[in-house]
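Below is one structure, written out as structure tokens, with a few remarks after it.
All protein chains but one are shown in place.
For subunit A:
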Amino acid sequence: MGEIFLKAFEALWQVLVAGIVLGAGLPAVFALGIRVLGNGRTLAADGSTYSSPPTGAGRAGSTVLFAVCVAAVLFGIFLIVAGGFGIKVFG
């Protein structure tokens, strides 16, 4: 019985780590993209909206960060498909 719990918690621990890296990390990258897109823009006094368009650097930087997120989602889809065909990508 003890072994069952040990095994389950070993797996859960790995899920927690993967969850934090991907599940919390990717939103952070996406958020960074949104922040970078706003760099160098004039913010209205009440913080509700921008009064100038995004800068070139802002656009370039945010594109890279958003691309990382898109790539991660595509990788997730790849994992689903590979799993369906019985392929294990990791261990």
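Rule of thumb we're sticking to: a contact is a pair of C-beta atoms (placed from the backbone, for glycine too) under 8 Å apart; a residue touches a chain by one contact, two chains touch by 3 or more; residues count from 1.
Just so it is clear, contacts and distances are computed from a predicted model.
Among "Glycyl-radical enzyme activating protein", "Phosphate transporter", "Multisubunit sodium/proton antiporter, MrpC subunit" or "M1 family aminopeptidase", go ahead and choose the protein name stored in UniProt for the chain not displayed.
Cross-referencing UniProt, the chain left out corresponds to "Phosphate transporter".
With the missing chain put back, which residues of subunit A would touch it? List them for me.
Spelled out for subunit A, the touching residues are 1, 4-5, 7-9, 11-12, 14-16, 18-24, 26-28, 30-35, 37-38, 41, 43-44, 47-50, 69-70, 73, 76-77, 79-81, 83-86, 88-90.
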